[in-house]
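Can you keep this structure in mind? I'll have questions shortly.
Note that one protein chain is taken out, while the other chains of the complex remain in position.
Up next is subunit A:
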Amino acid sequence: MVAVFGVSGNANISLGWPWWLAVPMALTLATAFGTLGGALAVRTEGIYTIMITLAIGAAFYYFTNQNWAIFNGHTGINTVATPHFWGVNWRADIPFYYVVLAVAALCYFAVEYLSRAPFGLALQGVRDNPRRMAALGFNVNAHRVAAYAFASFVAALAGVLQVWNYRQISPGSVSVGACIDVLIIAVVGGITRPIGPFIGALIFVLLRTFALDFLVRLGLDGNRFRLLIGLGFLAIVFWSSDGVIGLWQRWRQRQRRGADRSGGGRRDG
């Protein structure tokens, strides 16, 4: 998934295209690349799917590292131009904040809306029981590939924003480490709800930002924030496979059950 970051980066400046041409191009390329990866990955199941997607990510990282013609090797592409129009520098801190917020909100509501549409329900069906989905007339693999395509598109949007944010892109942005960060963010937040990854990202960024001081105070190397992330990840995997969201839901349920016992009526949904 993160592999698409690189694609969006490349389509940008080298050819000197204006942003309104480069961005759709980048989104298209990235979505196509993600779909292709998905088409490969759906031929496998479980752990192998994870391995093949990570392998594609790793291969892409090394490719960008060694390819000078398009990706400018390990130095990457620097001083990427950012959009200026309507008299606004959209990369200036405050406008950019709102751009990112708007895109994130849009993606969130799109996913939330989609989760109740036939396509979204079908994907949840595929998650719960692919064999039964086939026995209901669904082409399960086609749905999986479509899911990759949709996810790639969302990731491509993120990739474009990331390039604008740092004004540069280098192989480091598409390294296996970056892939794993995304995975961890999703799992820690909770992969059962669209809001989960947002919470995961919040926790991740907060930890990355503030763990430094905390660790230094304990006399440890400040760069060990991954140690905290890792411990948190382990805790989540052990005690709440649906992430922080799952913890929250169970806590709510317990509250509600407590309320029921003390005389309240039973509520569903």
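Quick notes
As a working rule, contacts are C-beta pairs under 8 Å (C-beta built on N, C-alpha and C of every residue); 3 or more make two chains touch, one makes a residue touch a chain; residues count from 1.
What we mean here is this: contacts and distances are computed from a predicted model.
In the listed set "Cation acetate symporter", "Amino acid/amide ABC transporter ATP-binding protein 1 (HAAT family)", "Secreted protein" or "FAD-linked oxidase C-terminal domain-containing protein", the entry agreeing with the UniProt name of the missing subunit chain is "Amino acid/amide ABC transporter ATP-binding protein 1 (HAAT family)". Listed residues A:F63, A:F138 or A:F198: the one in touch with the omitted chain is A:F138.
Screening A:Y62, A:Y113 or A:F214 against the full complex identifies A:Y113 as the residue touching the chain left out.
Within the whole complex, the absent chain has one touching residue among A:A26, A:A122, A:V174 or A:I229, and that is A:A122. Panel shows subunit A; residues 113-114, 116-119, 121-122, 124-125, 127-129, 131-140, 142-143, 146, 192, 268-269 of it touch the chain omitted from the view.
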